[in-house]
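Before anything else, here's the structure in question.
Apart from one protein chain that is not included, each protein chain of the complex appears where it belongs.
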Amino acid sequence: MIYMDYALMFAMACFGLGLLANLWRIARGPDNPDRILALDTMVINVIALLVLYGVQRGTEIYYEAAMLVAMVGFVSTVAYSRFILRGDIIE
Amino acid sequence: MALWVDILISAFLVIGGVFGIVGSFGLVKLQDQMQRLHAPTKATTLGVGGVLIASMLYFGLVQNSLSFHELLITLFLFLTAPITANFIAKAILAKSLKPEDLPDSGRPHGWSVYDDPPKTDAQDLDGGMPGIEDEGRGG
Partner (left out) sequence: MLKRLIPHPILSLVLLAVWLGLVNKITLGNVLLGSFLGLVVPAITAPYWPNQPKVGRPLVVVQYILIVIWDIIVANVQVAMIVLFKPNAKIQSKWVTIPLELTSPEAITVLAGTITLTPGTVTAALSADGGALLVHCLHTEDENAVRDGIKARYEGRLMEIFQ
């Protein structure tokens, strides 16, 4: 565990900074598709952070959370894009 | 823990972290909407992939409890990444671009975002809603 702790810290810092960058893009826009893209990237970064936290704690209990976030994120991205495309989610 | 396991897991973690930050950085740096679509859909899949492989190695080699959860998450992300990218691309096409900005499809029909598909008999079979379609044509 000499290098792994540092590597974990590094990876968590990377994905945390990634979240900040996504937040900037959500605030800045300039258009709705950009915000969807930023939110989708945010979901992916959160999945990575959850998995990393699980490794740091040495427990597998966070995988269910990561799985659920992945699924909900996918559905919400598709729903939001569909809303922009058609003005309606369920046709 | 053996040193090589330590180094292997660390390498995957670092690779994952680097690709993750590059994907989010591309989202901020690139200028054009369609260009921005490239960075997250690619870089983050490998970023998360690296992290998940590292976690699988950690639980398999260090804690001796081999798990398949990570494989499922990786598979799910790789299957859904093209679909979300395609939906966002379609949203960009519909919202910010015009048919004139795009190359010709080289077919009798244009791109599906702007043009309706050709009418076939199959549409009547699967219970298409003719009333709504006619309304769309009229408007």
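Here are a few things to note about the model shown:
Letters A and B mark the chains as written, and numbering starts fresh at 1 in each.
Note that in this section a contact is a pair of C-beta atoms (placed from the backbone, for glycine too) under 8 Å apart; a residue touches a chain by one contact, two chains touch by 3 or more.
Quick caveat, the model's predicted, so the values are computed rather than measured.
Where chain B meets the chain that is not shown, the touching residues are 18-19, 22, 25-26, 29-32, 34-35, 37-39, 41-43, 45-46, 67-69, 71-72, 78-79, 81-83, 85-86, 89-90, 92-93, 102-113, 115-118.
Everything that follows uses one rule, which is that only the chains that are shown with their structure count from here on.
Taken together, the chain A residues at the contact with chain B in this complex read 1-4, 6-8, 10-15, 17-19, 21-22, 24-25, 31-34, 36-38, 40-41, 44-45, 47-48, 51-52, 54-55, 58, 60, 63, 66-67, 70-71, 74, 77-78, 81-82, 84-85.
Contact residues of chain B toward chain A in the complex are 1, 3, 6-7, 9-11, 13-14, 16-18, 20-21, 23-25, 27-28, 33, 36-37, 40, 44-45, 47-48, 51-52, 54-55, 58-59, 63, 65, 67, 69-70, 72-73, 76-77, 80, 83-84, 87-88, 90-92, 94-96, 113.
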